[in-house]
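Note that this complex is displayed minus one protein chain, with the remaining chains in position.
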């Protein structure tokens, strides 16, 4: 279920983009224990200048390699679980050459009943899918 | 009010995209009884490989024709109402040739006061618009 939007600047090769997405998915798999095929990412490449991402006052500079990640998923995970997820995302991305400075994450919660994976059915409500443990 | 983000792979003609959007709007009109001109969609086409959408373990394959739909709207509708909406979206899209396997929907709730349709005014709060019945 998480739907993940990944926004980056133009310039990475398709395979590099694929690996970024995979790294983020691996982090979610490891931390949240979702099924492997619970994989829903939308990547968007932007011309230079259309992603503005400063440091919120933390005192660092981002590079053009910034990866803007927005995770939409069922609520109910603890703050600690989210923090471990954020750390895992940055960790897996660093293995792909993304600096810690370049990992931005925003998280938005909804409910299990807010998802339909196909056929217009809400599969967590119909019971076709088990609601993820939290 | 719903703001609907629709993400698809490149390859459909402009008229086909317009009809997909219209089908989704028709489903919302039919189920939620919103005004005809309460129509706010953002379509984005993606180069092949930038939408990753598996089956969450349900056991089917999506095609390149996958339609990723994200609906942002006022909360308060019942689970049953949402399920009817999801079914209507898939039903209307099937009339446009979109297979049930290719319809992904995520739903995110906010409040009526979280919308401004123009002029910087929150028209559901000012009373310029009636808050939709739920």
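Letters A and B mark the chains in the order given here, with residues in each chain numbered from 1 onward.
The criterion applied here is as follows: a residue touches a chain if its C-beta (ideal position, glycine included) is under 8 Å from a C-beta of that chain, and two chains touch if they have at least 3 such contacts.
Treat the numbers as computed from the prediction; the structure is a model and nothing was measured.
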Checklist entry - Considering the whole complex, which of B:11, B:49, B:97 or B:113 touches the chain not shown? => result B:113
Item to check | Missing-partner contacts on chain B, residue numbers | outcome: 1, 3, 14, 17-18, 21, 25, 35-45, 72, 108, 110, 113-123, 125, 128-129
Next on the checklist: Give me the chain A residues in contact with the hidden chain, please.
Outcome noted: 7, 44, 46-47, 49-58, 60, 62, 68, 70, 79, 82-83, 86-91, 100-109
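We take it that only the chains that are shown with their structure count from here on.
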Next on the checklist: Centroid from C-alpha atoms only, then distance chain A to chain B, rounded to Å. What do you get?
Outcome noted: 21
